[in-house]
Structures are given as structure tokens and as C-alpha cells.
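Sharing a structure below in C-alpha cells format, with a few things to ask.
Here the complex is missing a single protein chain, while all its other protein chains stay put.
Which chain is which? They are A and B, in the order written, and residues in each are numbered from 1.
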Amino acid sequence: MKTHYQFAPLNIGRWLTWGLFALLLVVAPMVFGSGLSLTVLSQMGIAIIACLSYNILLGQGGMLSFGHAVYTGLGSFLAIHALNSVGNGSLPLPVSLVPLVGGLAGVGFAVLFGYVTTRKSGTTFAMITLGLGELVFALSLMIPEFFGGEGGVSGNRVVGKAVMGVSFGPQIQVYYLIACYTFVAVGLMFAFTRTPLGRMLNAVRDNPERVEFVGYDTQKVRYMAFIIAGFFAGISGGLAALNFEIVTAEVVGAARSGGYLLFTFLGGATFFFGPIIGGILMVLATVLLSEFTNAWLLYLGLVFLFMVMYAPGGIASLIMMNLRVAAFGRLRQLWVSYLAMTVTVLVLLAGAGAMIEMVYHMQLNTTLGSQLKFLGVTLDVKNFNSWFGSAFVMLTGLGLFEVTRRQFLVEWGDIQEYIEKEIKRRENL
Amino acid sequence: MEFFIISMLNGLSYGLLLFMLSSGLTLIFSMMGVLNFAHASFYMLGAYVGYTVAQFVGFWPALLIAPLVVGGLGALFERQCLRKVHRFGHVPELLITFGLSYVIVELVQLIWGRIAVEFRPPELLQGPAFTLINDSLKGLSLFWGTAPAELCSTADAAVRIVCSPFPATRGFMMLVAVIMLASVWLLLTRTRIGLVIQAALTHPEAVESLGHNVPRVFMLVFGAGSALAGLAGVIGGSTFLTEPAMAATVGSVIFVVVVVGGMGSLSGAFVASVLIGVIQTFAVAFDYSLITLAEQTGVPLSAAVANNSYIKLTLSQVAPILPYLFLVLILIFRPRGLLGKRES
Partner (left out) sequence: MTYALELKDLRKSFGKTEIIRGVNLAVNAGERVGIIGPNGAGKSTLFNLISGRFEPSSGDVLLGGQRINGKKPFEINRLGLSRSFQITNIFPKLSVFENLRCGVLWSLGYKYTFLKFLADLDDANDRADELMKMIKLDKKRDVLAINLTYAEQRALEIGITIAGGAGVILLDEPTAGMSRSETSRFINLIKEVTVGKTLLTVEHDMGVVFGLADRIAVVVYGEVLAFDTPDAVRANPRVQEAYLGSHVADAQAGSH
């Protein structure tokens, strides 16, 4: 069975897609109008730019970086210092252009660090980015003037004259600024994929040796892509500085770099829009999921593991594969399988979740007693029945899931065969 | 003088610990092409499992059991997960070990909590292995075990006596490291399975066509590497701190070691480990900054310069970034590492 699927270009029309995207950006805060939603939407814009910039390296260039937060973070720091300079009058720059300072910072540091980093490829490259990331983070604790020490650096975005009533005080104004930058940045990064450098970057990913033999210096291609990625990373950081009005050392930390990697991969590194999904998920997970359960990082890690094993193309690839099936008219017959798998997974999650929550509760229960509520059911960590019940539910869910999964794979295989035959038939017409 | 000796020994023991970890990493990388991001997590797991087992049956059985448990988990992971992504290439392999490191850290925090646990070394290893007594009159002398109080102080004001203990845990660390490395070396070069492993290091297909079960060899090597990390964890955890952050602190350093030494070179990893171990241990002990240097050499500094935070930085404050500085310097001046093979 082929491991690489063929996707015919979906001609939805360029204007339509981009128009819809712009419309979505404009209308979103009207649909989700609460304060929390606005914050979430703003953060999504920032995350989308960051993940897309990361994917220039990962998905387009095949470069696995563990230190991308260095560029978003340093962009944030420089932007907030610029903001403070605007505030005390020493920098005559409109607040709306402050993120560009972040972008320039990203470029500057990418030029500096990228020279050393892009000398190698593959696993060594990954290790170098890791080491550099740790270096910058360790430095951040040593240079309080720039990094602000423990408390970070704060700023105030309501400075300078308000233009046409826009002072960037209210969150809604910040959101629309972020939305503008997001639209332009996404557009520019998409355009990049259609330029000679962008295409040669893909070639370098696919076969670096061959690239040398068509006249291109592989290292230079990587270096330039690194700098471009650094620019957009810096823009994202600059927007974050405006949004939160405070920048602390964790923005260059390993946890954040890991987050970019995790969510870009989860969203899908092999399609352009994958990191957009990744950015959205990143904000949803960190802001909302963490409220539901203490074990959210564990769940995330497990989901990531399964994705790497069974769907390395991420959610975007899953969507595209199903769209392909739909295009050949065979999606309908899968809905039963999908439903069955979803239900069994929910059962499995209920059982596993109960057990995990009980374990967590055991650590904290000295003051709260031994009982907790989970999904409306009262569980008691001292009661064997609670444990046995949850384990039973979990194992049942697991078993049923295995059964439905195998059935699904059989059906999926049939459909893929049918599609291959159809493609061949149409080719020969 | 005694300070130098003790610090040297401390640095050496830390370097050997780093080598215990980076050697396993290098072996797995050389053989399978996988850089195991979760290696430091297995180290941490070894410490925690060792702690729990020690609470039931004591330290010495834990020293044996914990590595076995961690090794078993490593082998299981290789078989169930790593093997599946082998065909996708090296990047997915690195990604899956990255994911595993996330999961292990969370599981550890789930089961044992977020604060450090008290993993104490056994009775035998508590206290110093020996004490160096520097008597300004009588010179340097060595005293096994804890030096009694009367040897460390004197009523005579003209005589200065300094007692510097060398912790037994550190000594034990060096001992275990040396034994472990010697046995691994013997295993690889003197036994049949070792020969198979060495061959599979560079020519897995050829070895497989000779009838050896290479996937099983891979599983064994990965399991063994994890077990070694676990063993290092039991020792490291009882000597230093056992906490969820221990994987992260030592993890990035061993990756630096592997790159600085040269990817895939065991001897390079050894040199780099010892170098970094010794340098960092010394650096942490020095509270000197450029200001003290200026004072010592008699160079006058203006008030503004003396207040500059860069000048005020002491070596001990800078110590954490030294390995990474090393990394950057190596990459600029000798990109293949200290003893790495040149890529063709």
C-alpha cells in the first residue's frame, strides 16, 4: 500500500479562501464576545504566527529545532524595551509598529545564531538548537538589565497619541491589531512557499545531497530559511509583548520551545494550514484544558505519542485524507466506524481519567478528604470499588476500541484500494 | 591544595556520572541512529524507582532492582513504540522519544508529586570516604572516614588546620561508573553477543542476513542503555537531589557532551564528560568575578565600570552556561566535535 497519498489541488479559488479567512478574523470577536474569548482569540493569532514560522523549519525544511522560543522570546524582549522607549519619548514609533521591532530582533538573532546552527543538519542540528536555547535561558537569569530578572520587564501599550480613537487600551483593539498582523503574516508565509527559495527549501528537506548537484548550497538555503523564520517568530513575540504588557524569562525557555514543536506537529507539519490548527490547539490546551484537569500535560504527551506512531502528518493530514475519501464519494460508509471509535475512546478516557484524578487526589487529599467528584460520580480513593470500577471501565473501553479500530482499518483499506483503482482508471481515459 | 584535590575528585565523579549517561546515549545512537531524548528521563525514573524500592528492601537491593525495572520499561518502549516509527526516519524517532520524555516527567509527578523526595544514601555511604587534613605545620595527610574533632582544630593560634571531607557517595559513584564501563567494554569486545552488537552498529542488514535477530538486538541495546541510565539515576538521585527537574538539568548537559565529544564517539563522550564535569565543578566553587581579577592585578576600576552587572558576574554565577558556551565554541572551531569522525 502506498505510503504517500496523492492530493489533487482543491480549486476552491484563491480569493474565496483568503476572503473567508479575513472574514473569520473580523467576525470572530463578535461571535465570541466575552472577555475571556477575546483574550483567547488574541493569543490564538500570536500562536498561529509562531507555529507557522516554526513550520518553515520543521515541515518545509525538515529542520527539527528545539529552541525556537529563543527567537519569539527575544523578539518579545526587544519589543517591550522598544515599547518602554516609545513611552518615555525616546523612540518616535507608533505602538502598532512595535511588533516590527520584534521581527527585526528575530532577524538579528537568527543571523547571529543561525550561522552556527545551520552548519549541521538532522539530529546534530536539533541538539545545537537545544543547547543554544538553554544558553539563552541561562543567560536570561544573569543579565537583569535586559531580561528584568525574576519579575521580567513590564510595559504599557497605551502610550503616545491615540489615532482615530485607537489607543490599544481595550482588548478588542489589540485583537484587531493582532488580526491584521496575522492575516498579513500568514499571507506572506504562504507566498514564501511559492518562491524559488521556498521550493528549494523543500528540495533540501527531501534530498539535501541532490540539491548540491543542481547548483545550490544547501547550507545557505537553510540559513536563509532560518532567518526568515526568525523574522516571523520575532513578530509573534512582539505581538505577545503588546498583548500581555509583560515579558518574563520563560518566553525563551525550553518548555515553550517544546510547546511549539508539540503543537505544530499535532496540527500537521506536512500541510501549510496544519500549524494554524496547531496554534489554535496550543491556546485552547494551555488556557482551557488546563482548567479542567491537572493531568493535561500527560494527556497531551500521550496524544503526541499516538500521533507520531499512527498519524505523523498531524490533524491536517487526517482532514485531508478524509476529504480525499469524500471527494471519491466514500465518506458516508465510514461514519459508523468513526462513531463507534469515538464512543469507545470516550469510555476509555472516562476510566483512565477517573484513575488519574484519583491518583492526583491522593497526593492532595490530606485536607480535602478521600472523596472527589468526577463526571458526576463520587469516587473514594480509599474505596477499592472506585479503583476497580474505573479500571474496569478503562479496560472495557480499551478492548472495545481495539475491536472497532480493526474494523475501521479493514474498511479504510478497502476504500484506499478503490481510490487507487479509480485514479488509474481516470488516468487512462 | 586540599581544595584543589577534593574539587578535582568531585569534578571527576560528576564527569563520570555524565559519562555513564552519555555512553548509553552514544551506544543507542551509534547502533540505531536514534538520539534518545528520553534518556535523562530514564535516569530520573531510576532515581524514583530506586527510592521507592529502597523504602521496602533497602538501598543495596534497589541498586539492582531499579535498573532492571527501568531497563525493562525501555525495552518495552522500544518494542511497542520506537519500532513502529523506525521506518519513518530519524526525525520521527527523535520526536517519539521527545514525547516519551514529556510523558515520563508527568507520570513521575503524578505518582510521586512535584516536590523533591528524600532519597538518602545507605548508612555505609553516609559521611565522608576520607578526609584530607591540611596542617600548616605537618602538611597534608589523609584520614579514612570522618576525621575526629580534635584533629581538625587546635588550640595553638599559629597553626592552621583545614579538614576537607570527600563524600563517600561521590567515591561510590566513581567506583560504580568505572565498574560499569569496564564491564560494558569487556562485553562488547570479548563476548559473542558483543561482537554481534558491534557488527550491527554499522551493518545491521548484513548482520540480519547472517541469521541474527537484529530487532531483538536493538531492543536489548535500548533496554540495556536505559538500565544503565537507571543505575546512574539510583546513584545520582541518592547523591544529589531526587526531584522532577533532575531530568531536565542533566538532560541538556549530556546532549552537549555528545555533540562536543563528537556524535557517535565513545572516547569523545568520555573526554567531553570529564572536561565539562571538572570545569563546572571548579567554576561553581569560585566566587571570583572580573572585579576580583582587577583587584588582584591592581587595575583600578571606575565606579561606573565596577557597577556593571557583566563585570560583577562571578564565575559561580556563570557556571550554568559554561557547557553551552563550550558547545557554541566547538561548533564554530571544530564542528565535528573533539573526537568525532568527519562526515564524508
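Everything that follows uses one rule, which is that a residue touches a chain if its C-beta (ideal position, glycine included) is under 8 Å from a C-beta of that chain, and two chains touch if they have at least 3 such contacts.
None of these values were measured; they are calculated from a predicted model.
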Task: Omitted chain - touching chains that are shown - done: A
Open item on the list: Just to verify: which one of A:Leu25, A:Val159, A:Ala179 or A:Val221 makes contact with the chain not shown?
Closed with: A:Val221
Task: Omitted-chain contact residue, chosen from A:Lys161, A:Arg194, A:Arg332 or A:Lys373 - done: A:Arg194
Task: Selected from A:Glu212, A:Glu402 or A:Glu422 as touching the chain missing from the view - done: A:Glu212
Open item on the list: If I consider the whole complex, including the chain that's not displayed, which of A:Ser96, A:Asn202 or A:Gln407 touches that chain?
Closed with: A:Asn202
Open item on the list: For chain A, which positions touch the chain that isn't shown here?
Closed with: 2, 4, 6, 8, 191-192, 194-200, 202-203, 205-207, 209-218, 220-221, 224, 228, 427
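One rule holds for everything that comes next: only the chains that are shown with their structure count from here on.
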- [ ] State the interface residues of chain B toward chain A in the complex, per the touch definition above.
- [x] 29, 35, 81, 84-85, 88, 90-92, 94-96, 98-100, 102-103, 106-107, 110-111, 113, 248, 252, 255-256, 258-259, 263, 309-310, 313, 317-318, 320-321, 323-325, 327-328, 331-332, 335
TODO: Quick one: which bits of chain A touch chain B in the complex? Just the residue numbers, please.
DONE: 62, 64, 116, 119-120, 122-124, 126-128, 130-132, 134-135, 138-139, 142-145, 254, 258, 261-262, 265, 295, 297-298, 300-302, 304-305, 308-309, 312, 356, 359-360, 363
